[in-house]
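All protein chains of the complex are present and in place, except for one that has been dropped.
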Amino acid sequence: MDAWRTSITHVDEKNIWIRGYEIGSLMRRQTFAGAVFLLHKGRLPSEGESRLLDAILISVSDHGPGSPSAATARLACSGNRKGLSSAIAAGILAIGDEHAGAGEACMAIIAQGLRRVKSESISIDDAAERAVDDAEAAKKRLPGLGHRQHATDPRKDALFDLARDYGIAADGVAFMIALEKAASSRIKPLPLNIDGVLAAILYDMGFPPEFGKFVFVIGRVAGLTAEVAEELAREKAMRIHVPVVYDGVPPREIP
Amino acid sequence: MDAWRTSITHVDEKNIWIRGYEIGSLMRRQTFAGAVFLLHKGRLPSEGESRLLDAILISVSDHGPGSPSAATARLACSGNRKGLSSAIAAGILAIGDEHAGAGEACMAIIAQGLRRVKSESISIDDAAERAVDDAEAAKKRLPGLGHRQHATDPRKDALFDLARDYGIAADGVAFMIALEKAASSRIKPLPLNIDGVLAAILYDMGFPPEFGKFVFVIGRVAGLTAEVAEELAREKAMRIHVPVVYDGVPPREIP
Amino acid sequence: MDAWRTSITHVDEKNIWIRGYEIGSLMRRQTFAGAVFLLHKGRLPSEGESRLLDAILISVSDHGPGSPSAATARLACSGNRKGLSSAIAAGILAIGDEHAGAGEACMAIIAQGLRRVKSESISIDDAAERAVDDAEAAKKRLPGLGHRQHATDPRKDALFDLARDYGIAADGVAFMIALEKAASSRIKPLPLNIDGVLAAILYDMGFPPEFGKFVFVIGRVAGLTAEVAEELAREKAMRIHVPVVYDGVPPREIP
Partner (left out) sequence: MDAWRTSITHVDEKNIWIRGYEIGSLMRRQTFAGAVFLLHKGRLPSEGESRLLDAILISVSDHGPGSPSAATARLACSGNRKGLSSAIAAGILAIGDEHAGAGEACMAIIAQGLRRVKSESISIDDAAERAVDDAEAAKKRLPGLGHRQHATDPRKDALFDLARDYGIAADGVAFMIALEKAASSRIKPLPLNIDGVLAAILYDMGFPPEFGKFVFVIGRVAGLTAEVAEELAREKAMRIHVPVVYDGVPPREIP
């Protein structure tokens, strides 16, 4: 088999280097969030980038046992208590286009809006109005706006404050705030949700769209381990009984 | 269906609390490692506990594309490029008794050794000699010692230094160092490996044995996201060709 | 990388042979169950072995959306609708020691009982009494007996009838029937469940204990695909809301 190429981590008999930095030095001087940043960006984060990524990871770490990822992990654990990594993997498999997937679409809308700002020399507010026009014309919902569970997302202020304090908030954040305002005045109250907040910040940090899903997985896996640990400690095997109604064809004979 | 109980995360329409702490405050004032600690321990970490957990998570975050978890993730990605979470979940499924599983056995040996120290009023060195006796009598390998790849694990010093600097290193660390000495003098050079180092420190931090696997999964998932991102960016689909030799029965006819 | 050895399937540019048989011939002349038998046993099944394995695979193929595997697959699908294989994999991860795991323990008890029949020259009925003695002494439940959901398992008669009609039923089946009788007269009504029935038959077919879990996975994956197809066709994304009660610490301030 041909050797696999990598530019991420170099391992030899004596040491391990991540993106060129000796792992022991990283362990002494960075947070885990800093290492996540380094792994993906190939450079060390500034203090603000590091702090913001810590906050992002915490923001998605857990949303209770009822979120699809945690519920999937607990259900898998209920039938398969020996395989700790199985339950966590099952939980991760619930993450996709619907659960934590809006961020990617949202980053695309930000990118398109800010291209218009440049190419058409319009304001960010005008570009946000255009995005609402597009969504109305296509009869599509705008990603990143509107809440399933929270009237105002409790994670928004902490993330935007940190992003501003460290000088990271830029056009991505400005665009999403303008979009919230435009959509809410023209359609109905559509507050920024966590997907929209994260998309704005990750855009301003220079991450590509798919990083939104990666960062969600990294953060959420922490919550999944705690959810699985609690399931094992507090609950019996096979305890989950889903109520089912059969509405198919009545009993019949094989001809 | 009966409601699911949890003591970890409380979500209502207005806010999210992890172990009683409002999530926004945690985001402003803790690192992600601190949140991992809180999720599992139910209390906030000291500065040292937080720093040490950051270092632990970095230490297991990546070991190159050839480690079983990363290679599994890349292979899965090679056939299934659209499902980012699929490849990461596949990588996690490679984590088990053999890959990152020695820590659990190691923490059990530490616990047994330190029980003997108390119950039989012997020294930690003597308890370590007994553990070698047991392993020799049972003809079993001692977990946490001996290296697949590194003659001296490059992560050991950083972890032990931090553990000592913050006053966290205690009997667990002392026992594993004594065990390394006893085994190396009686059997062959058996340097502490990363599983043994982590087991010693997690024991001294008061974590239960299964946390060793959880912390490995949390840290490694960061590396898996970077490995998958690189696979998608640099490599073609279906590029991995495993050389195979068939040594079964020769062609035959169905009777 | 060293070549991987295999004695199962040989692939060259011109053809594919499974255990020496050209795949086209197998497709023309065997059922899928026959191929499963061949893959694991290395020989073609008799007509009875083939029919019985078909019946076994059907018996475990689906148990409604509420079984842990199907519920896990549907939950994963609810958040991740694009990844068909993700949801199926998540469902499989719910299969383990508790869900479909009793068969392995049951085959071990059959093997032990039948060893006693030989070594102590006792009857199968007496060996079954001994197994009940052992379970009572150890205060353990006997695997393969007692039902979660069915007073008499509807799959039992079909499997035992086929096993008898084709001359496959032997000491394994006899032992489990004796065990049901002995346990029910001494403890409480403990009818054979599907795990016990499958263990008896797979034992008499000469399969090793781990095959019980493999055959469950192969059969159940059929049901999982149908459950996932129905979830996608009939239900909205994120439709599953698990009721949650928080019983942890009340809100508190970070010191």
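Lettered A, B and C in written order, each chain numbered from 1.
By our rule, a contact is a pair of C-beta atoms (placed from the backbone, for glycine too) under 8 Å apart; a residue touches a chain by one contact, two chains touch by 3 or more.
None of the values given here were measured: they were computed from a predicted structure.
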Of C:H150, C:R186 or C:R252, the residue in touch with the unshown chain
C:H150
Pick from C:I92, C:I124 or C:L190: which residue touches the chain that isn't shown?
C:I92
Contact residue for the chain not shown (choose from C:H63, C:R116, C:R130 or C:K181)
C:H63
Write the list of chain A residues that the hidden chain touches.
1-11, 17, 19-22, 25-26, 29-30, 42, 44, 80, 82-83, 85-86, 89, 93, 242-255
In the full complex, which bits of chain C touch the chain not displayed? Write them out.
1-2, 4-11, 13-16, 18, 22-28, 30-33, 35-36, 39-40, 53-55, 57-59, 61-66, 71, 74, 83-86, 88-90, 92-93, 95-96, 149-152, 154-155, 157-159, 161-162, 210-211, 213-215, 217-219, 221-223, 225-230, 232, 234, 240-243
Would you write out the residues of chain B that touch the absent chain, in ascending order?
1, 64-66, 68-69, 71-72, 75-76, 78-83, 86-87, 89-90, 93-101, 148, 237-238, 240-244, 246
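As a convention for this text, only the chains that are shown with their structure count from here on.
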By CA centroids, point me to the most central chain in this structure.
B
When the centre of a chain is set as the mean of its C-alpha atoms, what distance in Å lies between chain A and chain B?
24
Per the C-alpha centroid definition, the whole-Å distance linking chain B and chain C comes out as 32
Two or more other chains in contact with one residue: find those residues in chain B.
1-2, 4-11, 22, 25-26, 30, 83, 85-86, 89, 93, 242-243
